[in-house]
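Of the protein chains in this complex, one is absent; all others appear in place.
The block that comes next holds chain A.
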């Protein structure tokens, strides 16, 4: 029993799931779900379809060359079963997996143009957005008038301080 890789999205195909297409030249294509299957039938190139892993690897959005990735590869020569080797392999596999995930995450974090990671690193923005939400919520208490507007801005300033104090109090 093996968990195969989907040809289109490179996701896992568990046993009992998905579809396998065998072409006349005896090349087999496995698909994890009908989304990938239909895209394939439409002759779309997975390397150009943005949501697939193939695209992400090909356009440098994910870690491609790394020693941790060399551990998991399909081997053509079977090795005879040996209990201690299997035990060692399972332990090693878990460790390697951890290191691999760490490195992949670090790679993505270090990406220069990723707006997502920029957002993640930018705490100030989050804080600002949070404040804005609260401000807008608070706006619905008072009806608008110029005087009140002024009051608002004043409130905002004190309000921030208030908030900090309140949080600190927590």
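Note that a contact is a pair of C-beta atoms (placed from the backbone, for glycine too) under 8 Å apart; a residue touches a chain by one contact, two chains touch by 3 or more; residues count from 1.
As a working rule, contacts and distances are computed from a predicted model.
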item	value
Which of "AP complex subunit sigma", "ER membrane protein complex subunit 10", "Nucleolar GTP-binding protein 1" or "Integrator complex subunit 11" matches, in UniProt, the chain that is not displayed	"Nucleolar GTP-binding protein 1"
Candidate in contact with the missing chain, chosen from A:10, A:49 or A:89	A:89
Hidden-chain contact residue, picked from the options A:19, A:54 or A:68	A:68
Residue numbers in chain A that touch the chain omitted from display	1-3, 12, 67-68, 70-75, 78-83, 85-86, 88-90, 92-97, 99, 102, 106, 109, 121, 123-124, 126-127, 129-130, 134, 137-145, 159, 162-164, 166-167
